[in-house]
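As you look at this complex, bear in mind that one protein chain is not there, while each of the others sits in place.
Just so it is clear, A, B and C label the chains in written order, and each chain counts residues from 1 on its own.
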Amino acid sequence: MTIRVGIVGATGYTALEVARLLLAHPEAELVAATSRAEEGTSIAEIHPELAGRCEVAIESLDPASLAKKCDVVMCCLPHGASAETCKELVAEGVRVIDFSADFRLSDQVTYEKWYGVEHPWPERIGSTVYGLPEFFAEQIRQADLVANPGCYPTSAILPLAPLIANQLIEATDIIVDSKSGVSGAGRSAKVATLYCEVNESIAAYGVGCHRHQPEMADLVQRIGGQEISLLFTPHLTPMDRGILSTIYVRPRNIHAAEVMACWRKQYADSPFVNAVDHLPATKHVSGTNYVQMSARDAGDRIVLVSAIDNLTKGASGAAIQNMNVMFGLEQTTGL
Amino acid sequence: MTIRVGIVGATGYTALEVARLLLAHPEAELVAATSRAEEGTSIAEIHPELAGRCEVAIESLDPASLAKKCDVVMCCLPHGASAETCKELVAEGVRVIDFSADFRLSDQVTYEKWYGVEHPWPERIGSTVYGLPEFFAEQIRQADLVANPGCYPTSAILPLAPLIANQLIEATDIIVDSKSGVSGAGRSAKVATLYCEVNESIAAYGVGCHRHQPEMADLVQRIGGQEISLLFTPHLTPMDRGILSTIYVRPRNIHAAEVMACWRKQYADSPFVNAVDHLPATKHVSGTNYVQMSARDAGDRIVLVSAIDNLTKGASGAAIQNMNVMFGLEQTTGL
Amino acid sequence: MTIRVGIVGATGYTALEVARLLLAHPEAELVAATSRAEEGTSIAEIHPELAGRCEVAIESLDPASLAKKCDVVMCCLPHGASAETCKELVAEGVRVIDFSADFRLSDQVTYEKWYGVEHPWPERIGSTVYGLPEFFAEQIRQADLVANPGCYPTSAILPLAPLIANQLIEATDIIVDSKSGVSGAGRSAKVATLYCEVNESIAAYGVGCHRHQPEMADLVQRIGGQEISLLFTPHLTPMDRGILSTIYVRPRNIHAAEVMACWRKQYADSPFVNAVDHLPATKHVSGTNYVQMSARDAGDRIVLVSAIDNLTKGASGAAIQNMNVMFGLEQTTGL
Partner (left out) sequence: MTIRVGIVGATGYTALEVARLLLAHPEAELVAATSRAEEGTSIAEIHPELAGRCEVAIESLDPASLAKKCDVVMCCLPHGASAETCKELVAEGVRVIDFSADFRLSDQVTYEKWYGVEHPWPERIGSTVYGLPEFFAEQIRQADLVANPGCYPTSAILPLAPLIANQLIEATDIIVDSKSGVSGAGRSAKVATLYCEVNESIAAYGVGCHRHQPEMADLVQRIGGQEISLLFTPHLTPMDRGILSTIYVRPRNIHAAEVMACWRKQYADSPFVNAVDHLPATKHVSGTNYVQMSARDAGDRIVLVSAIDNLTKGASGAAIQNMNVMFGLEQTTGL
């Protein structure tokens, strides 16, 4: 049996990455793709990378029709819009992986404060599984709706959560300094992400006010079982792909070696998470679903460094991994 | 009168940047350049950027002869070797600006611990002026030898020192997370700085053990008048030039606005230091001697962000600025 | 006396480059800048590179008022719109350097065919000097209006024109294969020039139908004194700045050495044009007003290679050079 996959919102980079990954997947196939703006073209006209490889037609979104054609839908719409569509799709009986932030947080108040919109389906906040199979595989397996994690949060939760859960580090004064490739900013026409604006340049943005800060704190708390305080600074880095997070934590009478040991135990059965001896670079995981993490002692701090590909483990690869879990495949199938 | 400038160690990127800046300088001229490896060629053969613009011959280093030809020598040799050459040049009566770390620190023990070599001229450690005209212009004016600052330290000292001096922030738990372009790694043939190793990738290195950590701590202490504790993490970023430092400090009952005010007062007469409202990007200062700095409140921290060009304000531009001070010109002449 | 310079259309990259170059110019100063969209801000708000360095206010365009404040206006508007504004400014008595293509070609028919608009000031087509001081300095000196050359044409005309004029190469079957940095595409928000579209990628565009093809042919013909046939292919290259043109010509019983000799004779008094022995790279001229050119024998062809910075010699540097000529300064002043 081949899993029939649909994409809602096919014009962006995460949609292209889903399509790219499905081409190499032995048990799943892209069968439908929607875009309001591009109806009537094919996905290969939007993404010339797919020319001669994938010629799925672009249709306008009709939840009922899509639900019939697909076993699972990847919803790549912006927050707010996404929740509405997910609601309709789930009502039609198709399983959904939502790329937006709409179902990631634990409570509606936090969501509405940080996202500035009323939530269209508040009952599912706090009751939708967070799509990190490293911690929530059981719930993902049975889910009708999966909240695919944010890119920055993935790079911070995976190194931090087991250290908090095992009380190896202080829960306060955690600093996450992240550097992301430009694809994270999406594919809409904006001066700020023109080549000549970001090339040969690095800059911080959203200092202390980026929406991924509450998401990473929320999940580390949920997994770690205690409240934490965390400061997050993202940076726009001149590269297509990749997130490097440099994380400053206070150890509780341990050294970096214990961090590495904790990770290796925690992730022994997680095929994509590698605690590595070298300091990871984003290039080491580019185009893959892998996470590389390492730790270093530095004065009275320990510095954690994690690297992911923001489009793969940070978005579309994680979605495929979730899909594999949902349909009873090995997590690694096709990845 | 034209200042006659010599360069010792002409093959690297800082030497090219000195030559480039001197071409636009109305009162100084490159008259000599040395390189053991390239004797007999011209500087334009080593740096094709200079073809038809600057044809100074490359000679082997003879301190006595160089001292006769030059009013000031820019010494671009590696640490250790540089101190020896500086000693000979100063003995010959020519003024010297040293690009290495040999005379930057306050004491010999720290130097020998971090640099792992015996210092060839220990009497001048602690008694050589640190070439940051924003703080030491008087001593630079009269100096026979100037220790040109390190690139990362410049990006950290300028934002931090006045905040410590004015006791606006805590002296402990300062985190400096810096991102540098690749030119900082020099021009020698190494696999680690090949295009395909660093392009499309960002990575931390020297976590907690980079030699610029004691330099920035030392200078902030000297200027600020109290001991501090500081953790420094450098990152190699896929761009030619630029350093962005994201600095996490603990405010003492102030907000970011007070930081900006302090900077604006401190640097009112420093032509190259700009406290700016926007979050600076390295591109905003690329190819210039300017520093852009901004501050943001973030929970119980304040986040400082500074941007410089590592080859200009972080090296060769600072050297020209120092030369201007040494010879009684405006700091901005030719910059 | 300081030349007072105005910029019309201040939001783009060529405007920023004009402002950048004027900051280093000892005899000219930016005094006014206009932009319909950004009225009421300052030029440093549009271009953070200028923060603390140039705080000229952005006004809306009033030709009479601008003509009073300025000795010369750099008109950085799109074609069509530019000609209208130039007409008004010249009528107000201020000298104008036009960055658009509106006055570059020899005849109206060609203009209207390639640009698809009716020309608003056809009398000045064919009677406006082409701003290449290497050939037209006398006319530029006295001009009320100068047609600043296109970036690609500059990289092709300078190597080709003297070879045609001296009948060293065949006038037919000239192929110009050019590679340009992305800044040539301007600063408006378009998906096609987003970072993630052009980074790590090179592509041809406008094959055989780019508007710079008739311009380069026209000028080589005017200077060379005979009709030529030329095919031009531009390529978008993942870098901010620079144009490299690889030009395939048929020699008339000569070798590359004669090409080099011809260039050296032709450009002996042209300070920015350098025939170099090495194969030029765009980096060798980046940020400068220089042209580097070299020639190689290759079978029955000679291959010419030229490198310029598209924003400097290809646009704003050339404009400053033209301004220098118009106001009786050395061509190199401030460049």
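Keep in mind that, in the parts below, a contact is a pair of C-beta atoms (placed from the backbone, for glycine too) under 8 Å apart; a residue touches a chain by one contact, two chains touch by 3 or more.
Here the structure is a predicted model, which is why all the values come from computation and not from measurement.
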Over the full complex, note down every shown chain the hidden chain is touching. A, B, C
Touch criterion as defined above, residue of A:111, A:130 or A:290 at the omitted chain: A:290
Touching the absent chain in the whole complex: find that residue among C:37, C:189 or C:202. C:202
Considering the whole complex, which of C:83, C:157 or C:244 touches the chain not shown? C:244
Check the options B:35, B:100, B:128 or B:183 and report the residue that touches the missing chain. B:183
Subunit C positions in touch with the non-displayed chain are 173, 175, 177, 179, 181, 197, 199-205, 207-209, 229, 231, 233, 235, 237-242, 244, 246, 248, 279-284, 286, 296-301, 303, 305, 307
Taking the full complex into account, what residues of subunit A touch the chain not shown? 24, 26, 48-49, 51-53, 200, 274, 276, 278, 280-281, 283-288, 290, 292
Suppose we count only contacts with the excluded chain; which residues of subunit B make the list? 13, 182-183, 187-191, 193-200, 238-240
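The criterion applied here is as follows: only the chains that are shown with their structure count from here on.
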Between subunit A and subunit C, what's the gap in Å when you average each chain's C-alpha atoms? 45
Where the CA atoms of subunit A average out and where those of subunit B average out, how many Å apart are those spots? 39
Tell me, which residues of subunit C touch at least two other chains? 200
